[in-house]
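First, the structure itself, so that you have it in front of you.
The complex is shown incomplete by one protein chain, all other protein chains being positioned as in the whole.
Letters A and B name the chains as they come in the text, with residue numbers starting at 1 for each one.
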Amino acid sequence: MAKLISEGTIELDRGVSVYSCAAAVGKMESDGPLGNCFDYAAEGAELGLTTWEKAESTFQQYAFDIALRKGKLIKEDISFIFAGDLLNQCTGSAYGLRDTDISFIGLYGACSTMAESLAMASLFADMRLGEYFAAVTSSHFCSAERQFRFPINYGGVRPPTAQWTATGAGCCITSVAEKPPYVKRVTIGKITDMGIKDANNMGAAMAGAAYDTIKRHLLATKTTPDDYDVIYTGDLGQVGTDLMCELFRRDGIEIEPKHKDCGLMLYDREKQDVHAGGSGCGCSASVLCGHILPQIAEGKLHKVLFAATGALMSTTIVQQGESIPGISHLVEISDTL
Amino acid sequence: MNISKKEYAQLANRYSAPSKLYITVPKAFAIGGLICCIGQFFTDLYLMIGNDIDTASAYTSITLVLISALLTGFGQYERIAKHAGAGTLVPITGFANAVVSPALEFKTEGYILGTGAKMFIIAGPVIVYGIAAAFVYGIILFIISLFGG
Partner (left out) sequence: MQYLWAFLVGGALCAIGQLLIDLTKLTPARILVAYVVSGVILGATGLYQPLVDFAGAGASVPLTGFGNLLAKGMRKAIEKDGFLGIFTGGFTACSAGVTAAMIFGLAVSLIFNRTDRTRQE
């Protein structure tokens, strides 16, 4: 039975595993350095559909369907779905999964939703509230751009600190099964506001949250960065990565050699014009489901932390001059029980 | 948290790489200048066929707006803008791009509430404050004309 070992940190002891996972991405993501590890790579971002919103929902549907297929499951096997995305009122998930006929729990954690939903799906599995549980999330460059910034064809100027919203979706199916990767512990993040007001510098807004959550997890588990193969963050980008490492350095903890950021892994920043790196729910989701989890299943990685980060803002509030609060949820994943 | 918000803001500033001015400014200068030269070419052309300078200028604006609208439709304006920065923003072509791109983008929400309602979502403030400034100038001019004229 899951138990609380420290403030916000929960230990799972029944061998909850990520039974199956899948990532579906767009063209830019499949052109990136991780390009060949995704289960589905589209030719573009529109999937032949009339709206970007439909395309995003479809990416999410694909990720879910492929994860089911890879686990030799049918949708009736799933007891609960946890899903979320960046679109207003989480419509990317609601429309993507509306035909599934499965109990649905919508989540909003901005770009941290992959870790948030995986944590919830793992806890439900630990509590045996069914057999299989799905955690799904997505983001889409074009649908995010038109909602948060400008029309796609507008020639606005992006500052170097801006990040590129990834087009893609990821799905994890959890279950109690004798099969790695195992979800060992989760740490639920706290809302952390560093006072950053620049919506073009999300990495800086979220770095404090990532620091806080990872720090609390290390303290709760009495571990150091050296106990892990890799500590992944969601989408801090270059600016956020530098800031988070600096915050750890102030505590005398050197995290940089163990740290990797999904936003910096997904694209080739030299060749692809993504400025400070990737972002969006689909960024950490596709790196987790396409790269990290398969590496653990194959035994190439043994013990990792996955701390997805999100900026809990809306365009309205930012225009009103408020600062941008961040959040980071963490999942500890291992290849042994 | 082991840092104050003020100190964090300074740190964030330090790690946020600034734009490379030695690249962005010359590019904006060159592309912006080039757009103006194209404008000059059309002005000369319209003058040559017998228009006065005000009419030629107005036709030049219309021509540049048309070119910008087409480039926006073909998805090319933002590709140039990525390099040009203010070079494609400040000329009237940038104003046209700001009107045409939302018109195209939001047509998925319908021609009335999408295209029609959102057409001036970016360029609206330019018109509002341009007209307002001219209005203030007009009042001043009118008052002067009452006393002076």
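Assume a residue touches a chain if its C-beta (ideal position, glycine included) is under 8 Å from a C-beta of that chain, and two chains touch if they have at least 3 such contacts.
Remember, predicted model here, so these are calculated numbers, not experimental data.
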Hidden-chain contact residue, picked from the options A:26, A:189 or A:310: A:26
Residue ranges of chain B at the interface with the undisplayed chain: 18-19, 21, 24-37, 39-44, 57-62, 64-66, 69-70, 72-75, 78-79, 84-87, 89-96, 98-100, 103-105, 107-108, 111, 115, 119, 122-123, 125-127, 129-131, 133-135, 137-142, 145
Positions on chain A where the hidden chain makes contact: 26-28, 44-46, 52, 141-142, 145, 152-153, 156-157, 167, 198, 272-274
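As a working rule, only the chains that are shown with their structure count from here on.
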Residue numbers on chain B that touch chain A, as the complex places them: 1-3, 5-6, 8-9, 11-12, 15-19, 72-73, 75, 77-78, 80-82, 84-86, 88-89, 94, 97-98, 100-102, 104-106, 108, 122
Sites on chain A touched by chain B in the complex: 50-52, 146, 150-157, 159-161, 192, 194-196, 201, 204, 208, 211-212, 238-239, 242-243, 246-247, 250-251, 273
